[in-house]
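Left out: one protein chain. Kept in place: all the others.
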Amino acid sequence: MSHAIATKVLEPSHRTGEVFEQYESNVRTYCRTFPKVFARGEGSYLFDRDGERWLDFLSGAGSLNYGHNHPVLKQALLEYIQGDGIVNSLDLHTTAKEEFLLALNEVVLHPRGLEYRAQFCGPTGTDAVEAALKLARKVTKRRNIVAFTNSYHGMSAGSMTISSSLTRLSREPYFDPGLVTFVPFDGFTGCDNEIGFVRRLLTGEGSGTPPPAAFILELVQCEGGVNVPSVEWVRQIVDLAAELKAVLIIDEIQTGCGRTGKFFCFEHYGIIPQMVCVSKSISAYGSPMSILLIDPALDQWERAEHTGTFRGFTFSHLTGAKALRHFWSGSDFISSLAANGDQLGVGLSSLKNEFSGHIRDTRQLGMLSGIKLLNASLTKDVQRNCFELGLIIESVGPQRDTLKLLPPLTISSEDLAAGLSILRDALRQSIRSQQNL
Amino acid sequence: MSHAIATKVLEPSHRTGEVFEQYESNVRTYCRTFPKVFARGEGSYLFDRDGERWLDFLSGAGSLNYGHNHPVLKQALLEYIQGDGIVNSLDLHTTAKEEFLLALNEVVLHPRGLEYRAQFCGPTGTDAVEAALKLARKVTKRRNIVAFTNSYHGMSAGSMTISSSLTRLSREPYFDPGLVTFVPFDGFTGCDNEIGFVRRLLTGEGSGTPPPAAFILELVQCEGGVNVPSVEWVRQIVDLAAELKAVLIIDEIQTGCGRTGKFFCFEHYGIIPQMVCVSKSISAYGSPMSILLIDPALDQWERAEHTGTFRGFTFSHLTGAKALRHFWSGSDFISSLAANGDQLGVGLSSLKNEFSGHIRDTRQLGMLSGIKLLNASLTKDVQRNCFELGLIIESVGPQRDTLKLLPPLTISSEDLAAGLSILRDALRQSIRSQQNL
Amino acid sequence: MSHAIATKVLEPSHRTGEVFEQYESNVRTYCRTFPKVFARGEGSYLFDRDGERWLDFLSGAGSLNYGHNHPVLKQALLEYIQGDGIVNSLDLHTTAKEEFLLALNEVVLHPRGLEYRAQFCGPTGTDAVEAALKLARKVTKRRNIVAFTNSYHGMSAGSMTISSSLTRLSREPYFDPGLVTFVPFDGFTGCDNEIGFVRRLLTGEGSGTPPPAAFILELVQCEGGVNVPSVEWVRQIVDLAAELKAVLIIDEIQTGCGRTGKFFCFEHYGIIPQMVCVSKSISAYGSPMSILLIDPALDQWERAEHTGTFRGFTFSHLTGAKALRHFWSGSDFISSLAANGDQLGVGLSSLKNEFSGHIRDTRQLGMLSGIKLLNASLTKDVQRNCFELGLIIESVGPQRDTLKLLPPLTISSEDLAAGLSILRDALRQSIRSQQNL
Partner (left out) sequence: MSHAIATKVLEPSHRTGEVFEQYESNVRTYCRTFPKVFARGEGSYLFDRDGERWLDFLSGAGSLNYGHNHPVLKQALLEYIQGDGIVNSLDLHTTAKEEFLLALNEVVLHPRGLEYRAQFCGPTGTDAVEAALKLARKVTKRRNIVAFTNSYHGMSAGSMTISSSLTRLSREPYFDPGLVTFVPFDGFTGCDNEIGFVRRLLTGEGSGTPPPAAFILELVQCEGGVNVPSVEWVRQIVDLAAELKAVLIIDEIQTGCGRTGKFFCFEHYGIIPQMVCVSKSISAYGSPMSILLIDPALDQWERAEHTGTFRGFTFSHLTGAKALRHFWSGSDFISSLAANGDQLGVGLSSLKNEFSGHIRDTRQLGMLSGIKLLNASLTKDVQRNCFELGLIIESVGPQRDTLKLLPPLTISSEDLAAGLSILRDALRQSIRSQQNL
């Protein structure tokens, strides 16, 4: 083949990203921060095509809670594919989906006293959010949605309207703003009696706020800067939603599937949402999947009222069910999660002590944690140094000044220690070089 | 385990759907028409858990153009999984994505003289549409979108605004209508000089139509009833978009990847869109994937301006690339496609002759075809009879009176004949039983 | 008084517009075309402060159908003011409003077999339109409004959404587009079977048009270019509205009060609207007034659901009632209207004959007429020449190429002839000077 471009394929080791710059859209982002061509994953490690490896504290933005290519899931998937299991079934009944529904109910919902119908959505988190908004509006016959400051729920048009952290939304007059009321997340205003303020804004006669169809809340705001609210605040918000007869939608896309130490983050708060958006690690192996859990009384969908081609992708059902049974049937995994969370907590404290002048704050709930640094440039520099030292880690928050740590839930104690150690070294380097400027 | 539900698992053969009724949302639809629990797929056949088989003329709503579990793709996927290939990479560079980009450019775009940047979207067709709308509005600094009657582009909020076939949109006052101008698709009004009307409506002084950011067009409307427009009409619409400096977005989600006899349906019409939405069979194996192809001059995205967790699902990149090289490198597959299309055409003609009183119309472009029957109840009955005789086939159109035939592109001549034969038998049965009423 | 500005007041004859340029907003428009300072009006004539006079074919944009300061109305008004009649009563009962309601019902509605409730609106035409849209949406529980190409209904936000002739609406992304479907007015597309096209767009399954709350139609489009539709077209539109169970709103703001030869323009078309917007000449003396006539079955307003301070301005009620009784009780006025209309028609024909190369078209219904010239620059020039020769006349239409003639309905035969004669001279001059270029 004489084609010029084809020739390039012959020398892969000499390129990192040329093909992408030429052929992929400018919209790409992570690859600019971590500019290698990755090939393999094993447990807590990512490998690039030259065999170099990194500890992965990004975990596919929360979609790889059980690490890369867990052998139990891998084996199940290989067998399924070998046996010509059906791959995409739309919303036909399949053995894989049946097993997922059973595992979800037997392992997760029933033991927690929860009862939900599962809607399989187009396999992206944002589609579960779109479905929730639509259904809440249909059921309540209202349009307004109460969402929170620094929220992020997705990039499709409906989810974008309720994502206050998308400041570009503000800049662009090209999108419909939707009907949404943003209220302060716990601590946003820095004022006393924040909840009193919110309550008046939402319930006061003459407030101008139309009765909401729903409240949508990500209990720990991940993109928004790893913000962990108090139990008291959450309960007051939940009470407010109930008082207003608004549907309570909890977005567990990133916080769910054990990330915060319990299967659902809402378990920490002693609340029972009417709808729960679940995605990312629910498939357990990194493959696309998204479900909306619906209080049966609100499952007022008509047939086909919200559809999507890939909602019947069985690989995700299969590995998802397998993971539920493997990790969540007994109490061992939760215990190991708690131990990992404790180790992470100790590590964060230690970092905070050592770098008290450069770390503003650390936040943690289970294996979800954030380190808010002095500013965005330091954060960016620490990220870069981590990457050079073998650790992949993300930054979030309105000022992009917060490192978000999402280690695999299954990480070994040694690897967790190693990751924290790299982070310590990177912080030292970055602070030193900033001081030398 | 004494759990009541768990017990049920032990007797799978006695149930068809009980688990789904109890645990899955009412929104489900296909499973009501084809009420079996499916387990395996091989080529053109689907098998339920009891081993019964059906010829599959639904093909995962167009996501399984190459049939079920094609051995070449299957082998590649198994090796990739065995080798612990990275599964979800967000938008990191991966070897799998690199190979996909190279295959896309070498096999599909360059030989056709096309130059596009690929944006990997949240892996649902609707997300490629959302991205296209957003980018077209950003680039043109306009908001209005021209879409067509009986259009369907997806269920997320942005796509829903431009999907005129979603009549429920009309019924519900709970969603933002967006800023969209629906114009008649070729033949919709039944009036002469339809294009003259459209032209005046869009360009006439005082028409009230804001200058559009984009035209979005599915060249053969699939959900809308398998409507095939004339070349002349399409070219006039394309000229109109150009005259109005509107971005031309072609939705190839269902029509692309060879379904109409060419890789892109737009090749039939001698046009070059500025954006192309591709999904469904682009992954080739039934796994989720969605890309937006963008004229490089319009690739004005800022980094991270449209994101999504599963846009880096490598299984789809891997099998997608493999399929492009395997099927589309030479001319054999296109020839076989043409032969299949011819056989299908002959079959449709024959059916039309035999059932001239009950078939209003047949439509076909390549391996995408529709049979418009006398009414919805006949159509439903034929579907049911087909299913009993071993053929799965969908109905579409505003009146749900059109059978949509989506056989695998790789179907053997014998299987295609068998499918058409079942259809003939089902028609006979249905007509007879209707006459007996 | 030493104030610099005050001094200017002493020399009024030396200024034409200086005060306005300094103190009034740039938004002003008519005064740029007719740059004099006007002081008095008598019958068909306007006088500037220096005593120069003009025949007035503008008639306050249709608000002065009975000419300036008609002695009968003037006398009634003087007496009312002398007697300290209440001026603004909000929506309190007043003797003036009572008399208006009685006159309206006795003189106009009952003799025509019409039954309406009158809603007194904020005294601008646009407020009657706002009220109509609001009530139609409330009553039907729908949001979409069907409006027409080249429509104009006002400048407040609601009216603006349905005014397709406001091309600036299209250019500005700063306003909510509302939910409106614009369909072609009679003849807009120039295509055959326009009504068939509209019917399909509004009723066809899959058209994407939400069921409309209302159709709003100005029967003769005034700002839109004096477009007179056929009886057949109007009836088909009205039937279509009925079929769709949409409220039929007729905007008679400019066409009503005798302008087209009958009290309501809709009388020409043999239709009975469910809501009628009336303003401009309903007060008869040039003072602000606006009412919405409502089919009693649709008068589903709650108390105070649409209000406004000046809806109780009694001067307008008083002179309005007086005019109804004076002009419309017998048949003399209608006869004189017919005679005037005939004379105007003959005049237009004669002009069309003489200037066949420069007049594209003349349109007329009663005393509402338009002369569409070759282009906007000729039109502007004719306007200017008319003004110099003593005639005030407006231009309208999407290309501003149409002279709109609104002589007082009460104009004498001599004055009408004089006006037409000036118009002839102005046309001659303008054409000559254009030919000399």
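Which chain is which? They are A, B and C, in the order written, and residues in each are numbered from 1.
The rule we apply is simple: contacts are C-beta pairs under 8 Å (C-beta built on N, C-alpha and C of every residue); 3 or more make two chains touch, one makes a residue touch a chain.
What you are looking at is a predicted structure, and each value in this text was computed from that prediction instead of being measured.
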item	value
Residue, one of C:148, C:310, C:327 or C:355, that touches the chain absent here	C:310
Of C:205, C:267 or C:299, the residue in touch with the unshown chain	C:299
Contact partner of the left-out chain, one of A:89, A:105 or A:149	A:149
Hidden partner interface residues of chain C, rising order	3, 5-6, 8-9, 12, 16-17, 19-20, 23-32, 34-42, 46, 49, 58, 60-64, 68-69, 74, 77-78, 81-95, 97-99, 101-102, 104-106, 110, 117-120, 122-127, 130, 133-134, 137-138, 141-143, 154-159, 161, 168, 172-176, 178-179, 213, 279-280, 285-288, 292, 294, 299-310, 312-313, 315
Touch residues of chain A, complete complex, unshown partner	141-144, 147, 149-151, 163-165, 167, 169-171, 173, 177, 179-180, 182, 184, 188-194, 196-197, 200-201, 204-211, 224, 398-399
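Definition applied: only the chains that are shown with their structure count from here on.
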item	value
Far-end chain from chain C, centres as C-alpha averages	A
Chain closest to the middle, measuring from C-alpha centroids that were averaged per chain	B
Mean-CA-position distance for chain B and chain A (Å)	29
In chain B, residues with contacts to at least two other chains	141-143, 173, 179
